[in-house]
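Every protein chain but one is kept in place in this view of the complex.
Right after this comes subunit A.
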Amino acid sequence: MTDNVRSVGLPDERPPSNTVGPLAWLRNNLFNTWYNAVLTVLVLALLATAIPPLFNWLVVKAHGFGADSTACRQGAGGACWGFIGEKLRFILFGTFPWEEQWRPLATIAVFIALLVASCDRRLWKPWFGLVWAAGLAVVAILMWGGVFGLTYVENTLWGGLPLTIILSVIGLAVAFPAAILLALGRRSNMPAVKVLCVTYIELIRGVPLISLLFMASVMLPLFLPNGVSIDKLLRAQIAFIMFAAAYMAEAIRGGLQAIPKGQYEAADGLGLTYWQKMRKIILPQALAISIPPLVNTFISFFKDTSLVIIIGLYDLLGTAKAALSDPSWRGFYREAYLFIGVIYWIFCFSMSKYSQKLERDLNRGHRR
């Protein structure tokens, strides 16, 4: 029987050449079945007919950023980037006083710096909350002014990208902790808390955001005592927070439900209090699981801020539309929507990419 026993291990061999390399990749991914092969050919044909005209419109026949509208209208067939060049500052900053527009620009910079810094998990410490508070104070000073020699700018004049960012960042920042409390409340043992949270979530989820915005702008004043009025922007902000909190609460609840019972029992068994257990054991795991649905909410919420146009606030989409109503530039809506679409896309894609990285980091090493 010794013939059946090998005393030396077999040497490693190279895999067959048709299973590695670019050709194998093509075969495995694009031509692995006859219908995939047909689809691949069809898609290639479609791209071949669509891309050249698009490229022509975008670049070849396009008029540059310096072009004026009459030049654009004569040489038709291409994009008129002159529209963006002319209206750039209006689309980005809305009706903010022209000479003061460095202030909304600085606001955007402050927000982006805060957001980029927040991506670093080493900074997720309590003191970083103070940095955010300071950042928001700077933003408030920049936008409103009235101190340090800055002229006062009413918030009805705010618009464009800063408005979009303010609505979504502050909205998400306030809604997130509220959502955690709602999700915990929904799973609470205390019947009153549970009923309250379930009712809130189901009510808000059952209503379109638009109607919530309308209610905030039209109905809320009816409930307030005479003489008290809440600013329109603040009302929209509150409506957004309420809406986002309900949706995020459901995303977080999904994560909470995925945590095994044993984790709760182990925490209980060690004598941790309810809040210690949640903060140290349950939420860190539940939130990590909830990242994909949470980011989904973040992204859709960021885009949904464009709905404030219906209550007369001019966010990025609103200013683009308003720019199109200039008689000399009427009709260049393709350029306008493409431009703001790209801005929205950059923000949303960054969120998506970062969330993927975060998921990877949080899962590294410690999953069974």
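Quick note on the criterion: a contact is a pair of C-beta atoms (placed from the backbone, for glycine too) under 8 Å apart; a residue touches a chain by one contact, two chains touch by 3 or more; residues count from 1.
Assume contacts and distances are computed from a predicted model.
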Exercise. Between "Cytochrome b", "General L-amino acid transport system ATP-binding protein", "3-oxoadipate CoA-transferase" or "Ring-oxidation complex protein 1", choose the name on the UniProt record of the chain that's been left out.
Key: "General L-amino acid transport system ATP-binding protein"
Quiz item: Looking at A:Thr40, A:Asn155 or A:Gln263, which makes contact with the chain not pictured?
Solution: A:Gln263
Quiz item: So which of A:Pro15, A:Pro177 or A:Pro284 would be touching the chain we can't see?
Solution: A:Pro284
Quiz item: In the full complex, which of A:Pro126, A:Gly149, A:Gly206 or A:Gly271 touches the chain missing from this view?
Solution: A:Gly271
Self-check item: Residues of subunit A (touch criterion as defined above) contacting the omitted chain
Solution: 260, 262-263, 265-273, 276, 280-281, 284-285, 288, 362, 365-368
